[in-house]
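A single protein chain has been omitted; all remaining protein chains appear in their positions.
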């Protein structure tokens, strides 16, 4: 019996299959510090226990994206070790704040399968839920990946393409956000005066700054999440591959873009949901990441007057400032674009 | 209304203006661990809760320079985002020890303004105070920077050049140091037997070791302090600039020199004050930092017999061992010198 895990191939999955992922992980202030050192995030709610308490949290919550990366990392050995491509996310929303000391674990259900016409690969859809120690869900999302078959001749293990939401319903956006005391939300401390009502649909914001990525940085980040995807760490193999270099985990670009977005969105204190995202091009070490955002929509939250939701498109680029909001070049993306992310953030009103 | 902060230009400042800086920050043992990993500091008081308790602290305090860097970082977006040069520090002293769990915030008062004759820039003097959650001051310093004008034709916003101390008075040096039980100060554990009385004015110490700096290291450190100064992170822009490289935060050199100084000053357990400092030359990744120190003066602390203060000059160099104490070459600094720092440390008697 082989002791090492070869990961699952397309024909190993079944519709309805439930996978409990290793390894449970207690999140600590140490993880938070390292995440801060890697991305330089400055959102006041996650940075200060005092600020967080003043507005209604019991203490500073863990950055939403750090929670996402940790849950995502757990699914890699079971879902995407043999992936050819990460195709998309949908229906990602945060259901409960996570605090240092909480222990996170993850479970996925296979909700769709579709063999490709080549019969060499197939698409696997999983709904992953992250839990904390008391069994409550902290995060939920659907992800689909193209996975290799072990044996081209193997019959397809099933066929179902799930219907997925293109945008999260505002009614779920407040789940991980306690009632906020907006009077005590101190905009001098948070770094900007602009609240929910100050943003207009269609408004575009250049986040100005750029951040150059080093190999050590993305490796440390991705290991912190216990994400074992081989392309991020193995120069010996990747050096002989298509790009000749290690590929940086796509979530690294998301975290960089989020940290850069502080300049212009300082009061967007909570990522409530990710509607979808596209990793348009891979990022490599040595490149400098820039970002800009557009307000796609605004929404009140049912029954709440404390916070409102902005639906944002945030675009990250490599070695390309964003003062002219680069996005498309004809029908294709501008070649500098790395990430096109569609998500909801909460802001105090 | 623009959502991104352009920073303040010279004509935006006013004498007496008070600026509350974002983002408050809860310091944790995670920050301490990362700081240790980046600099390798070995001073026993900051390293061991047991050692600290034995001599009179409630637990290990946070490294003084980490506190300085965090407070300094907060001022960057408001004070020096448009700075042409950091000109100096004065009157920096620590007023209260900081412990993991404390939340730090910062406030600056503009105490001086002086337009340069070119009318393109001016010098801004600010007195910055760092606070903890109970409102008590932990750190205070004056800094002056040369800041760009937005409009050369704009009138100077005021004129005043403050008188600044060249050296801190010994009477303030003990503020952040509790009464120390010198009998229980264990010199086997602290790494050296030499106490206050063993040092002589004029004595010079080569700290022997050298530490090479990597891009990932200074970026992680500077982001940990939430310092957003652009020159440290953006190779795309800096690659086209004067040096063709990212500039390393000057405070990185200070922390490296302090960590190296353990070899020769192991019982200098507390940086009580910084009289002034000059960043003589910029540091770039790939260079190896060395350091040496000279005892400029010694002072008792009024009313205290437990600790004494050494006034030190610590000089850091790049790619240049310090066995011959390099400093000047004619009227100028030796070209290898990076930092010339004048500060007070406390030692047990």
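Just so it is clear, A and B label the chains in written order, and each chain counts residues from 1 on its own.
The rule we apply is simple: a contact is a pair of C-beta atoms (placed from the backbone, for glycine too) under 8 Å apart; a residue touches a chain by one contact, two chains touch by 3 or more.
Keep in mind the model is a prediction, meaning the values are calculated, not measured.
The hidden chain makes contact, of the residues A:11, A:115, A:140 or A:214, with A:214.
Taking the complete complex into account, B:47 is the one of B:5, B:47, B:121 or B:314 that touches the chain left out.
Interface note: of B:4, B:116 or B:288, the residue touching the hidden chain in the full complex is B:288.
Residues 28-34, 36-40, 42-44, 47-51, 60, 188-192, 194, 198-199, 203, 205-212, 214-217, 220, 263-266, 286-288, 290, 319, 321 are the ones on chain B that touch the missing chain. For chain A, the residues touching the chain absent from view are 1, 3-5, 20, 22-26, 28-31, 33-34, 77, 101, 103, 105, 133, 214-216, 219-224, 226, 228, 230, 233-237, 246.
Rule of thumb we're sticking to: only the chains that are shown with their structure count from here on.
Computed from the mean C-alpha positions, the centre of chain A lies at a distance of 36 Å from the centre of chain B.
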